[in-house]
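A single protein chain has been omitted from the complex, and every remaining protein chain is retained in its original position.
The chains carry the letters A and B, assigned in the order they are written, with residues numbered from 1 in each.
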Amino acid sequence: MTDLAPPAPGMLEDLRRRFFASPLQALVSLLSLGLIALVGWKLLNWALLSAVFDASQGAEACHRAAGACWSVIAARWRIILFGLYPYEEQWRSALACVAVVAMTVLSCIPAFWTGRRIAAIWLAGTTVFYVLMKGGVLGLSHVGEESWGGLALTLFIFVATCLIGFPLSIVLALLRRSELPWISRTTGLIIDAVRSLPLISILFTFAIVLPFALPHWLQGDKLYRVIVGSALFFAAYQAEIVRGGMQGVAHGQGEAAMALGLSYWQRVSRILLPQAMRNALPATINQFVISFKETSLVVIVGFFEIIASGNAAYGTGEWRFAYAEVYTFIAFIYFVFVFSLSRYGAFLERRMSVGER
Amino acid sequence: MATLAQSPNPDIALRIEGMNKYFGNFHALRNIELTVTRGEKIVVCGPSGSGKSTMIRCINRLEEHNSGRIVVLGTELNDDVGNIDEIRREVGMVFQHFNLFPHMSVLENCVLAPMLVRKLPRPQAEEMALRFLEKVRIPEQASKYPGQLSGGQQQRVAIARALCMQPQMMLFDEPTSALDPEMISEVLDVMVTLAADGMTMICVTHEMGFARRVADRVIFMDRGEIIEEAPPETFFTASRNERTRQFLSQILNH
Partner (left out) sequence: MGSLLRNQKARNALLQAVFVGALGSLVIAGALIARQNMAAQGITSGFDFLFKPTGWEVTFSLLPAKPTDPYWWYFLIGIINTLFLGAFGLVTATLVGTVVGLARTSSNDLARLLGRSYVDVFRNIPLILQVFFWNALITNLPPPREAHEAWGFALTSRGLYVPILNVHGLAFAGATLALLAAIVLPIWLGRTTRLDSRPEQRRPAQLGTAVLALAGAVLILFLGRLPDTSLMSVPALRGLNLQGGLRVPPEFTALVVAIAVYGGSYIAEIVRGGFKAVGKGQVEAANSLGLTPWQVFSCVRLPLALRAMLPILANQYVWLMKATTLGIAVGFADFFMIVALTINHSGQTLEAIGILMAGFLIINLSLAALFNRINKAIALKGSQLRG
């Protein structure tokens, strides 16, 4: 059947139909266009046209300019990214960040989506990160956790949260689905209690209150207590996602496995979890995204992560006025991480909804 | 033919001239020509994807045609919003999936448009709604919600809802294809009653029994074209067209 396509409308006619079909449409179009032009121009002017990039003239040049003062970033980027990490060793901190990014990218590739491979990648990535940051071996000088800061600390807390929280979430989900009423009920109670609390209150409890309730030998460093708290919070939310995924697995699957004589652990690890994790994948990535953003809350319990180091970068002396530039820089870093991760999640969701079954 | 719009023939309910419709590059309707006089009952059939639904959806502008003319009840369908509103007021439509408003009771479904569009006061609108619900034989369900009714009942409510606008013409888009077999007859019975009252009807349906009983003309469509147009007796027994016979044998002999 060869047929000509409908006569294409002219460009003007096309524009009229798309943007000026009715008076209301025309109003919306003009308003939107005006807003886009205004915000776009202001941003462009502030961020590029009237901005100061030359750090050599110091803060003085910025006072005269109408736009952004990017020289503060040029002057202070090391503080923002690495915090109080020793100056000569900051290459290690940078390399550690690269290792985490590489690890994240690798785990986004479907070829690595088996329990073992994912676990291997994350353990290897975290080990590399930890050795690079802490040193004390391989000829690297020792740098204690108290000097970690900036982007590296943010990434470390995030990765450690996931590394502890993810397995914990699976355990919690399995316990909550248990057929034994006391186990499922108690677990449900814990999950719901954690979910009803604000994350800050949990971080605060783990950082400041918990030492009261622990024997001395169990207290550990404040950083690791906060990570455990953050992991618990992550696990409580992720457990509900995993449980949702498990509910999506057809009932017959478990029965078939049981009829084949598989043991509980075999059923869970070979039949239930692989299917459940597939179902839960989009929501899981969304949870990772949220969790990454919430890592920033540790600033409140006194950690020198990227926002705190940003506050320090503009808070002193000559750069006091340059808060917008510093926050924009940090926002941009977060944006790159979070936006790419959430785009990836949306892509997966589309692919899964179109692809199989 | 061009004089049609200037001197509308009051007996003609619908006139389609050289109408074409594309979805992107897909030519969905080809040179459709169709004239329906008032009180006439037309049954449209054909294999799936043949453009039957698209054609009747063009009649009240749920789909926009790309070329040709459609004149409904003396009003030409074009970009004029006023014309579209006028035609939609006068043409009722019943859908395959009922499309009742699930957040409104049956009665509210029926009075909504008369009150909003025809500006009828509520008491009159409700009185009329009950009359039509009686006509489709479910007055007792008036206060229930669509989700609480069976498919056949929902479709009869949908017919009542369309009738409440007191349309001059009714379009049926496969009204029984989404129903369980035992519910089909209750809907068809209502449609037969409606036909007996003299309503102008265009029905897309595969219910050949209904076509035999009610239709003045049966139209067979395939690949976006009207292949054949004939009174039912001729259509079912003495069709000259190969594709029609093939279609009929598929649909009747199973």
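To be clear about the criterion, a contact is a pair of C-beta atoms (placed from the backbone, for glycine too) under 8 Å apart; a residue touches a chain by one contact, two chains touch by 3 or more.
This is a predicted model, so every value here is computed, not measured.
Contact with the omitted chain, checked across A:36, A:49 or A:260, is made by A:36. Across the entire complex, the residue among B:46, B:146 or B:224 in touch with the chain not shown is B:146.
Across the entire complex, the residue among B:13, B:28, B:70 or B:93 in touch with the chain not shown is B:93.
Of the residues in subunit A, those that touch the hidden partner chain are 18-19, 25, 28-29, 32-33, 35-36, 180-183, 186, 193, 196-201, 204-205, 208-209, 212-215, 293-294, 296-297, 299-300, 307, 311, 321, 323-324, 327, 330-331, 334-335, 338-339, 342.
Counting over the whole complex, subunit B has residues 60, 62, 85, 88-89, 91-93, 95, 97-103, 112-113, 116-117, 122, 144-149, 151, 154, 158, 161-162, 165 touching the chain that is not drawn.
Heads up, the rule we're going with is that only the chains that are shown with their structure count from here on.
Separating the centre of subunit A from that of subunit B, both taken as means of CA atoms, is a distance of 54 Å.
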